[in-house]
Structures are given as structure tokens and as C-alpha cells.
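Missing here is one protein chain; the remaining ones are kept as they sit in the complex.
Letters A, B, C and D mark the chains in the order given here, with residues in each chain numbered from 1 onward.
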Amino acid sequence: MIGVGRTKQHVNVVDRPLGKGKVEVSLSAFSFLFSELVQYSQTRVDNIAELERRLEDAGAGVGLRTLELLCHREKGNRRETRLLGILSFVHSTVWKCLFGKVADSLEKGTEHEDEYMISEKELLVNRFISVPKDMGAFNCGAFVAGVVKGVLDGAGFPARVTAHFVAVEGQARPRTTILIKFAEEVLQREARLG
Amino acid sequence: MEPEASIESARMIRVAVVAVGNIPSAQLRDYVALVLRHRVVSLECARLFYKEHQKSPFAQQSWDTGSLCFKFLVGGAPRSPWEDFQANRKCLGVIGLMHCPTTPDIGAAYDHFMAICRAYPSAQEKRCFALYPTDGQVELDEKKRQHLVMFPPDRQMLEYHLQTLMQDFAASLLMAFESWVLHAEPVGAILTTPLDSQASLNSEEVSKAKKRRLGRVQKTIGDYCLLAGSPVDANAHYSTAIDLARLTGDLLWHAGAIEGSVSALVVDRGGLKDPQLEEEVRYRYLEVIQLYHRKTALSFELEATLKLARFLCRKELAGQVVELLMGAVEGSKTLMDASDRLVLNVEVARIFGALGYERKAAFYARQVAQLYQQQDSCWAAMSALQVLTLTAKSYRIQSKAAFSARTNTLMELLHEKDEPSRDSRGQYSSLEVGADGQWSTLQMDILGDMLAAAVRAGDPLSAWSAAARLVRGHYPLITPSAQFGLATALVTAAERLPPGTRCSDPALPFVRLHSYPRLPPELEVVKRFPGKKEWWVGASSVGPFIYTPFTSKGNESENSAEVIWVVGEPVQVLVDLSNPCAFEVYVESICLSVESGEIEAFPVSVVLPPNTSQVLSLSGLPLSVGSLVVRGCIVQCFGVVTEHLFEEAGELVSGVAISDPFRSVGGPRVSQSVAAVVEVMPPLPLLVAEVVGGEGAVVLYEGEIREMHIRLANAGVVPVLEATMTLTGKHKEHVLSLGHDILTAALPLFPGASVVVPVKLKAGQPTTEVEVVGSKGAGVNNVKPAKDPACPMLVIYYAGPPMETRDMKTKAVISPSLPPGRRLALPLQLHVLRGLYLQQARLLSMEVPAQISRYLPDPGACKSEATSPTSTLVKIDPYRGSWGLLLLELELWNATDVLFEITVTVNKGKESVDEELADDGMVNDSLYPSTRIDQNHSARVLIPLERFKLPGLEKAFLARSLAKKYGLTKHDSKARESSERQAKSELNATIEELSSRISVKWHSGRNSAGELPIKDAIREALQASAIEILLPDPLTFGFRLARDCRPSYGDKVKLSEDAVDEQPKSEDSEHVTVTNQGNNDSIVAQELTPIEMLVRNNTREAVTMSLSVTCRDVTGASCLGSSGAKATVLWAGALNGVDVEVPALGEVVHGFALCFLVPGQYTLLGAAVINDPDESLGPNSNLQYPESEPEPLYYSGPPYTVNVTGIS
Amino acid sequence: MASTACFVIVGRNDCPIYESEVGTAPKKDEATHLHQFILHAALDIVQDVVWTTNGMFLKVVDKYNELLVSVYVTAGHTRLMLLHDSRNEDGIRNFFQEVHELYIKLLLNPLYVPGSRITSPFFDTRVRALARKYL
Amino acid sequence: MPPNSRPGDAVFANVERVNAELFTLTYGAIVRQLLTDFEEVDEVNKQLDTMGYNIGIRLIDDFLAKANITRCSDFRETAETIAKVGFKMFLGVTGSVANWNADGTECSLILDDNPLVDFVELPETCQGLYYCNILCGVIRGALEMVSMRTEVKFVKDILRGDDAYEMRLKLLEQVPEEYPYKDDD
Partner (left out) sequence: MASIYNLFVINKSGGLIFYKDYGSTGRLDTNDSLRLASLWHSMHAISIQLSPTLGCTGIEVLEADTFDLHCFQSLTGTKLFVASEPGAAGVTALLKTIYELYADYVLKNPFYEVEMPIRCELFELNLLQAIRKDKYSVGNR
């Protein structure tokens, strides 16, 4: 009955080819979707911490899947087994794929051995978002933190990941830093692997 | 093959520890423990007992650091065929343990010991410890028993003695070794192994054997050196042995020697490992293994492999270890001896365990179990069960008992190596499923085996537990028939258990917290907010921010709200039970179990049919103050008592492998967020309320006033210190007053005490119209009580004394000074029925013609002549000729089934208050006779309004009324308006007052009394014709016969007040005269009759006027004045143009006399002409009309009739 | 094709999320149980081996009697484990890689909860087909 | 009718874009979240629609600001614009309009591909879920802002085995627009 459009039969996922990751949608579409995610989450929580947790969870789901997908597609089925490896994977591969660019910086925590920081001048998700004063230090980057956590956990580098605004002198806007604190088992393993 | 063989074991001196005589197992265990303490005896200590007979062969022995190690074989061990090959396999010593108290005949026992010793030919030293000997036994001890050692009886000495004895024992062993070595050296003992062919040796073989012997001796000496705790010497001998063995191609011994040397090396290092050592050891052991392999001494090969593996066992070297172990396992396939295979598997399992490879360990443990199960004996079954229990953990099917009891060595191994591997499989991101329930096939397999083993081993409890875990954890994967099987297994197991046995593993049903039902409102606890007078109004809970973007879900479910219980008051908890299985579950008893608090739980029993779930209400009695957690239920089911924790059910629900047992049987889905902490408060007062006399619902007629008594009793155990009554709900207006003071006076209200609080009710609007209809005849008691929220709530907030903070928990919970209070809500079930309907209220007026008479009935009359009510009804205006009486008529209909009696009472205004007090106050009520209205009848009640005239009014009014009368419209509208407005307001005020002064009280047949709410009705009735009712005419005229027959000419002016005052007395006297005179008011013709005209000024200003009198006959023709005509009436005094000034509210009397010539009826008319109306018309009227000269106002009073009788 | 082959996918929380007996040998219950026991035990080995290489295909990591355990570990530490009795590394590698791709597609489905059982019949049929093709 | 056949392409070319996978996975995360929040599938459908609506009432301005379209003369044109420009501009796919009813107040918007559903497969537990239901909400919300009250619902869903994604778009009432709008000056 449909006049237009060649009728295409339903194909099960397992039979569909994996995308090459070249397809794009408009930034607006994503921004509105993300904005709605945040708004919805707000209606389900009653404090900042919970809101962050919800965003993180959403992100983690994305991260875990991205990890599998990218290692397969971009890395030719190589796994990251070392801490720095996985970090740079996040910093470059993951970022490139999801946000179209490599992250601005990846640094090692100065005071703590187990801390690493990925910083971004303007996080894609925060592009249009101004956080009202009364929400304190809340940062929608929690979603991205979740993504990172998802990747790290998935790859066997359990870590606590959080997003923070960090003021930069000479900049009107603070940048966002994703702080990664690895579980000590990870460091132990690293030590063992020498 | 040796269990727990390790590289170090080469230095272990093997000693058999055997029980001698009759010895209780407890004692034996005790003694053995004592002996086992002395596994290691330092050479230093041993030296004390060491006597050097000749030069010690152990040149390098380090007396200060070295030590002897024992391996105690409790219960002894069979002789190994390989003793020659490895000295540490020899049983070099025997220790007998004898418990004298239970062994009367020491002699026999000793012989028994010696007999045992015969089984250990290679034993160098024997000791038979006789503990706690009796004196008798001591003395009849003869010398001949060289190995017997009597211990002094007391305990701590015993330990000491044992120590010394062990040291002596060690020392003597050492000496024995020395001698052995010394003797072995030159001669060379015959050292053979089962592998040496016993066949006849040809010459060169014999010579080969000779050569070999040297090597073997060296090796054995090495062994002894090692045993003697001198690795260096050992090493020396071993190396020579190695060379010799290599030369002679004596593979087995070559390997043995190397092993020995490695051991020596390790021992020398004192047990501390470093990579080089490890490397060294590994390298040399591989050679060993090689040699054994070539010699096809399989068990040695494997043993060596295991030794190496155990030695290397370290996470870093996991790879190598695994390799070795796998190799060993591989090799073990060709192992002949079943027990060897068993040992191997056990060892492999242990080492894997040590490596942190639980699952591997578990796997081989299971292999072991299976090997055990192949040999069909109770003992084997037990061991099988034991081993399986160890595997349970790694298959995640542990019995909960396992967490507490870590009995077994392997268990410990697994456990202590456990921690790292645990956290490596640690936290998962929240969106992944938790790690439980899977590998079900394996779990079921193991559990099945455990069940089987347990049954075979005759261990009903384990069997029960296994079955329970199986059915609980895996029912979805178990066929119904198999489920039945398990059920029976449970039952049979239970039969063999003592009743009331506890098991740590719950079976069925699944139990889940459903909810905490709210306490009944009267038991509910109200948090107190300190510092507030109204402590019950909570601080409104605000979000974390001022502007909060978060719309909190709000706690619609009382689960999320905190639960508060009170000590000693029964509570309820709802739980979900579910039985997803194919068999019926009979729960013999189930009751709550709590954490960190005490509760007396009341068990119930319930039957769950197959595949059903049900919500069960469990109750209990909190016993201790503080916070407690209801963590689960104690359930007795299938004959065993188990605790079912709520969160476990939760886990199952969240788990993926097992489908939700509640969902699967169509149970409701509840959020698992319920595990609330319950606060238990110290005892609180408990008020119970009852309405004194009569059941809950009170039925009132509209307007009824009744006092209702409520008894408040404190049923709690602590006094009520503060209580406040408030009213809530609709229809509060029904309640006039609450006996606050009475309640407060009654405080503190101690337990058991009670107070009666009065509540004054005044029924307002009928609550429900239907009641009236429904209650026809049927009586009003059938009005349905309570449920309607319409009735007002009497809410009493009360609280007990501040609690003394006895336990810390509470302090944590709430501010100790303030225990919560309570709320007692008592619905006052008022049902107001229509009593009397006010059909209508209207004004009636009636005219009573006035007659001239000797006197005027006077305003005060009502009081003086209270005797006749009727007369008092009507307050006659003395100056009105015609009585335009105005009556307010109320028509009332009695809709009820009882009769009503109406009394109209008029509350005289302020001025009458005092005298109302003066007489007994009944004055009002008794004023009018009461009217009775039967049911379904209506009646009229008349209320005369005369007496409500205003005392006086402004001239303006006068003017206006006049103007009204004569249609004069010469008023400036503004002036009018203002005066009008004020007048209006004044009017309304008076009407208001009036209507409030009239009250219609009633008594109903059901002796209740009340008042009709008819104020509004009256008001509107009056509003219509207010003017007429309330305003007197500006001027009123009256005529009367003068008192004294002598006419008084001229006018006397006096204030009407005086008149009013004097009237009574003068009047009474007057009466007398009148009565004496016989006839009253009739006037006789042709007689000069003195008459007085009274003119009253009702305005508030003085008025000057000129009066005139006219007299008419029946024809209406004037009888006076027309001088020419034949006058029928003669007169004396002025009848015209009498100028007088009447003071405000005053009156003047103008006297004159008339003489009627003809009898008949005449009419007297008074009239007045007011000269200057202007002033009367208010100041600014002439501004209005500057040019118009003031024209006089003419005013005339009502006609008076005069009857003139002729002379008889 | 291998006579015995037992294929299991183990989620990163060590729970099997997919199991299938792919192999010509007649299915026997206790056999499958044994297979699973072996695979379960092999996890311990994998747990260490995983960190020694960053390839996904770990080849044969464990064996029991004549049964070999080949393992393939995805980036997300989902383990594809194959128990087999015939040495055919390339076949197995290909098998794993293709299943891996299938798995990724499955995982990308937002409605699939990582670590939960794989119930898709399509997946099952595809896996069996691959087994036939490569093993 | 806009002049050239694929007017959306130009717009899409000009707007900033992101990787579709991020978009898809994020949307997936949302749906999964909803499924856990409101267990019932119908509830989720409803929720998706409302979320879409919230997006729509904001998104329309973005659309008007970025896509240089002239005010649509009638509902037909509006539908065409949604399909050809709207979908393209935001999702990068072009839809088609079909199945007009007689009085031109009802039609079907048909997508035979849309980035929301890459990799998606409905498991048994989610049968009855309209995975893309958010689109309905968006359209409804957007149109409402330009004073067209509409009703939008899925009638076909490839995920449910149909041959396309078909949304039924029904104009309920059109508030007469007394503020006509010229963009070009």
C-alpha cells in the first residue's frame, strides 16, 4: 500500500553489517537528546549525586559498547592490557570516534600515583549547557565520565571516574577534566606485569 | 606417594604417635595437640640432653641456628617400601600416649605399646608417655620398662615436662643418627628399593651393585645429615653421592641424591626464597624429574613435580606451576594405585588453591570426590562430602555455615589465598548483572553429588542443606518429578534429625519483605519538633537547594517513610511468601527475625500450594529501644529451622539465571527498596477515647445545643504530660467549645487514669438531608456512623515525659530529650437533622381602635402587670390612638418524629439587662407561653414588635416622614443621601440588634433543647417594612380625661420620662378612684368635661408648634368653632393656636374642657402646625431654596373616639 | 569437524551467557557437565594469561586429558571459550573472530544488558552454522 | 513544495554534525533507563512520546533558525518539509510522505532507515515497545509550536517486522496564524 520507498525486509542485527562509524547526525539532534536525558534524569532523583550517578550509568553503557566496537573496528582486535595503553585508547580512539576529535590532554595526577586526568576545553556534551549557580559544581560531563568508566571497567581497569570544572586563567569558561582514579588491584597488576 | 610432599619434607623426622591402652578420644586429641607443638626442636635445646660419645660425623652442624623437624604420624602409618631410598620415609621414632586414669593396668598397656612398636622396625627411639598416673601406678612401676615415662599429674608441669622430654627425645634421635652414620660409613649397609631387580646377579652386575652401594650410602648419609639438621654436611655427602650415582648410572638414587641436595640447599637457606634459588631449584628438579622419568618411577616423578610446583607456587610463576601440575595430572592417568591417584589430585587441588586458582582447585577437588565416591564406603562418602564442601565456594553454592566455620586445612588454603583473586573479580559497572546464579549445570551437579554423598555418609543435616540449596537455587531447571524427589529428600533427612534442628541454608518458601503496614492511627507516633509550641507540625522538608530542579518522587508508599515502633506495642509486618515449585510447601512455623534489637515474634503456620505466592502478616512485640532491622524470617519448614533473609530473595529477583520466584507465580512486583531500619521508641502514653454515654454517633436537631462528654483514658504505661486538643475536618462550627482547661487540669494523666472532657455542641446546618427522610419512624439511630469525613475531628496531640537516655542507640536516633508524641483523632460523628423547618416569616399588622379614657395605658405597663402575659405582649404606645400592632409571624413545620415545644424569648436590650438579673433571669423565657408542635404539624408563632420602637429620631426623620406624608420633595438630594445613609445604617443596626434579641428556643420530645437559627429569616422579614416598625411618628397626640374634675387651664410641660416614672403610682391611686366612681371612661352629656391633650415630640430637638383641637360628630361635621351655628359642643380653654414648644423627646399637656350637649359618639382630633420647618429640615435647606419663605408643616394625630352618654 | 566441542561465552563477571554443545559426538549429560567443569576451571588460567598478550585469541590455554581449551577474549573481557579435541587453530581462530563480530552486534543492542544471557535464536543458529563451517 | 528535490541536503551539509553512533548509543541508554524505571512497555512508549514532545517544542526554533525554509502554505507542505528537510537536517536521513487521506489532514511519514535503531533488536521482554516513539513526540511538539495540533503515532516499525518506519501524522486543528512570517529579507 505504501506508495514510495522500496520495501525493505527486517534483518536481524546479527545479519546486519557493522557500521564503519562514518554516519553522522546533526549536533543539534544529539544536543537536544542529551538535554532531554538530563532533564528526565532530574525528575527521577532528588540530589546532585544521584543525578550524576544516573548520567554516569547512561554513559557507562555507551562506554562499554564503544570499547568492544572500537577495539574490533579501529584496533583490529587488539586488546589493551596496559594502563597507559588503555588510557591513550580512551584519550584518542574513543574520543575521536565519539566526539570527532582527540581529547585536549591526558595527564598523570601529580600527587596520586593512581590518578589520571583527561581534559577537554569544551566537552561536546557541555557545548550548549550553562549550569545554574545553585547546582554547585555539577557537570554534565558526568555522562562522559561514565563513558570513560565504561571503557575502563570493560577493559578490566576498574576505576572511579568523575568530571570536574577546572578554571583556566585567561579563559572565560572553565574546562572540564575527567578524573580517573584506578582501583589498586589495577596498579598491583601493572606492577606484576612490570 | 606422599600427601603434602614438599622439598623440605626431606628433613622431616618421621615419628609415629600412637594411643596406648584405653584412652578417651578427647584426651587423645588433647595430648596429640600437646605433642604436635613440638614439630620443631632447636638444636640448642636438644643439646642440653646431647652427650657426645664419639666425634660427631655432623661436622658442620650449626648448634645455635639449626633444628630438628618432626613429622608426627598420628595413629601411625604402614611401613613404606621406600624407606631405604629416602630416610625421611623411615619411621624413626614412636611415641605412645597412655592415659593412666582410664588405663588401670599399665603393664598390659606397656606391652601393647611394645607390640605396636614392632610394626616400626626402623624406629630408633621409643617413648611411652603415661599421663596422670595414680600414686599406685607410680610405685608399682618397675625398672624393666625402659621406654615408659611417668608424668607428674599436674597440667602446666605436664606441658613443661613434655617439652623437656621432647627435647630429650630429639637429642637421643640425633645421637642415634650419629651412630647410624658412623656405622654406615665403613661397612655400607644394604640399601635396596623395590626397583632393584632381585634376580640373581651375574658377576659384573654384582660389582656394579657394589659400586652403586657406595653412592647409595653417601646419599643415605646425606639424608641423615639433613634429618640431623646439618644441611651443609648433607650437601657434601649428596654431591659425592650424585657423582657416584652418575658414574654407576644408578638413576633412581641419582635423582634421589639431587633431590636431597636441593632440599639441603633450601633448608640451608632457612626457607627464604629468591629468584636465583627458585631458578636453581627448578633447573635441578627438572633433572630429577627427568631421571625418575627415565627410571619410569612414575610416582616419584609426579611427587617430584608436585614438590617443585609447591615450591614455585607464586602468582608470578603461575604459568610454570600450572604447566607442572598439568603435566602431573597428565602423568597420573597411567598411575596404578588408586590411592596414589587420590593423593595426586588432592595435592594438585591444594597447590592450585595455594596459587589462587580456586576454580582449578575446585575442579580437582571434585575429581577427588569422585574418586572417593567410586569406593563405596561410608568413610569415603564422608571424605567425598568434605571435599565437595570445599569446592562449594568456588562454584558459589556455599552453605552459609561455611562462612563462619573454616575447619579444614584445604579450606584455609583456599581462603587465605583468596583475597587477591576476590577483588580482581570485584566491582562491575552497575548496569551489568551481578555474579550469582550462573554455571547452574555445575552447581546442580555438585549439589547433587553432595546430596548423594551426604546421604551415603549418613549426614542428614548436610543432605538437607544440599537439597535445600539445590531446590532453592535451581528450581526452574529442575523437572517437577525431580522437585518432588528433592522434597522427599528434605523430609527423609529431617526425619533423621532431632526436632528443631537449625540449618543455615534456607529451603522454601521464598520470603520477601512486602511492607510495613501503617499503625492504626491512634497508635501512630508523631515526631516532636522541639521548641515549637505545636510540636506536631513538622518542619517542612526542603530539598538540598533553594531553587531545586529536582522533583522528588515523594514518598507515596509508606515503605519509604520511616517506620517507628514503640516498645511493648504489637507491630505487624507484611511478607511475601512464594512457592514456585511443583510440590506443596507446609510451613510449620514462620516468624520475624530482627537484627540489633529484640522482638518477641509470634510464629504462624501456613500452607503454600504448588506455584503460589501469598502475602502474610507477621506480628511481633518490640522489646528494646533503639533501631532494629527486620532482616528476615525464622522459618521451620521440612522439619528444619532456617532463617530466610529478605535480601537473599532480593538477590534472586535481581539475578538473571534464576527467574524471579515471585514473578513466576504471578506474585506482585514490589521495589526491593524496603529494607527499612525501624526505630523503636521507648514506651509512650496511649490515650483511648470514648464518648460518655451512648454509641459513637451523636444525632442532633438543627440548632440543638448539647454538651457531650468524652472520656480520655491513658492505656499506656507512662503518664501523659502534655496534651492539646484541636478541631479539624469539616463542620467545625458544630462545636461550640472544648474543655481545654479541664484536660490541662487533669495532666499529668497517669497510666490507668482517665479524664472526662466536655465538648459543647451546637448543631448548625443539617449534615445530611437524607437522614431526615430515612429516619421517618425508623428512628435516627440508623444513620450510618462515622465514615463520612464531614464530621469534625477532635484531634488530641499528647506526649509523655522526656525519656531518660538509657541506651546509646536511641540517642543516635532522636534527640534523647524528646520522645515522640501521639495523635488521638476522635471523629465527633455529629449528624444534624432538620428539626423544625421555618416555612415562612412575615409581618402582620392589626389595628386596635383607641378610646379616650381616664388614663393612658403606659409604656412601663409590661412590668407592673406582668401577671397577665397577653397584655405584656403588647406594649401600648400611649399616644397612638389606633394600635397599629405589628406582629412577626413565624410558621414552623415539625419534620421529625418527636414533638417540639417552642418558646419565643425576647432579650430586652441593654437597658433591661440589670433587672433581668434582678429577677431570676427566667424573665425572658417565661415571657411568652410556649407553643407545642406535634410531628408533621406546623404551627405559627407570633412575635409582637411594638416594643421595639426606637426611643427617638432626628428631626430630619420627622421632616422626611412628613415629607413622605405630604409628598414634599424639597430636599437637597445630597443632604438626604447622607442622612439616609446614616439612617439606613442605624436602621440595619437596630434591625440586627432586634433580630438577635428575638430567639426561638425549643425542647424536643427527646429531651433535647436548642435554638432555631432563624435570625436571617427574621431579619429579612423585618427589612421590608423596617420604617413602620421601628420609627415612631415624629409627633404623637393623645387625649385623656383630666384627673381631677376641676379642669386645669393653661399648659404644664413636663418631660415624658417623669411621666413614665410617675405614672405607676398615680395610676394605682387613679384606679381606686375610677373603681369607686363605678363607671369608667363614659362621659356624661351636658357636663363640662376636662380633657387633656398630650403632645409628644419624638424627635431629638425641641419643636415649637401651635396646637389645635377639633371635635367632630358622627357625621364628621365639626362641632366646634363655627360660632354662628348652633353649637352642639361648648368648650372652655384654648382649642386653637396654642403655641407650645415641645422639648426633644418631651411632651406637653394642654388642658381644656368640653361640654357635649348631645349624647353620641364624637371624635377628637389633635393637630399641630410647625412654624419654622427649616430648622427642623436641617441647616442647609434654605441654602437650597433661598427665596422660598418657610411654609408651615401641618401635622395631625389619630382620631380619638369619645362616647357621650346622656343623663339617665 | 571436531567430534567434541563445547562452546561457552563467559561474561566479564565470569558467568556463562551462552552455552552450546557444538560437535558431532552424541550429547551425553555428564559429558556436557564435565565439559563445563573443565571450562569453568580454565577461567583461572585465562584470568592470568589474558594480561600476557594483547591479542584476543589466546590459543589453547588449558587441557584436560585429550580435551583442549581454546579461548578468545574480547576487549570487554567477554571470553569465548571452546573445548575441543582436535587441534585446528586457524579454524578456531576464524570461528572465534566471526562469533566475536556477532557478539559485538548483539552487545551494541541497547536493549541487551551486558553480562546477561544471550537468548537470541538468530545468534544461536549463526553460531552453530559457524561451528559447522570452521570446526 | 520546496523547489529542489532534496532541499534537506544543503541544510544538513551546513549544520554541525556528530558521529551517529554516539547519538544512537545515547538514545539506547535512555531507552534502557526508561525500561528499568517503568517496567511496563506501554509506560515507556508514553514516556518516550512525552520526552519527544519536550524536545519538539524546543527543537522547532532550532529548525526555523537554521533551515532556511519559507513558511509552509499548507499542511501538505508542512509534512513534506518535515520529511525532506526536518529528518534530513537532524537525523541525516530523508523520509517520504504518503497515504494522504481525502481531505489532506492525515498522512504517513515514512522512514526506511533511521539512525536511532542501528543495532537494535527487540528481545521478548520488550515486545510492544515502539523504540523510536520519541520521534512522534518531537513532531507533535514542534508542530504545536507553530500552532498545529496534531496526533502522531507509529503504525509500522521495522523492529517489529514491518517493512518500514511509518508514522501516522494527523492534523487535529490548525490555529489560524495571524502572524504570517517572512524569513527572506
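The rule we apply is simple: a residue touches a chain if its C-beta (ideal position, glycine included) is under 8 Å from a C-beta of that chain, and two chains touch if they have at least 3 such contacts.
No experiment lies behind these values; they were computed from the predicted model shown.
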Which chains here touch the chain that is missing from view?
A, D
From D:10, D:64, D:126 or D:155, residue that would touch the chain that is not displayed
D:64
Of the candidates A:25, A:71, A:118 or A:140, the residue in contact with the absent chain is A:140
Footprint of the hidden chain on subunit D, which residues?
57-62, 64-66, 71, 145-146, 178-182, 185
Hey, which subunit A residues sit against the chain that's not shown?
28, 31-32, 34-39, 42, 127-132, 135, 140, 172-173
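Keep in mind that, in the parts below, only the chains that are shown with their structure count from here on.
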Measuring centre to centre, with centres taken as mean CA positions, what chain is farthest from subunit D?
B
Interface with most residue-pair contacts lies between A-D
Euclidean distance of C-alpha centroids - subunit C vs subunit D, Å
42
Multi-partner residues of subunit D (each touching 2 or more other chains)
25, 27-29, 32, 118-121
Residues of subunit A that touch at least two other chains are 12-13, 16, 44, 57, 61, 64-65, 69, 154, 189
Which residues of subunit A touch subunit C once you look at their complex with the stated criterion?
12-16, 18, 61, 64-65, 67-72, 75, 77-82, 85, 154-156, 189, 193
For a test of understanding, state which residues of subunit C touch subunit D in their complex under the given definition.
105-106, 108-113, 119-120
Can you check the complex and tell me which residues of subunit A touch subunit D?
1-10, 12-13, 16, 19, 21, 23-30, 32-37, 39-41, 44, 54, 57-59, 61-62, 65-66, 69, 97-100, 124
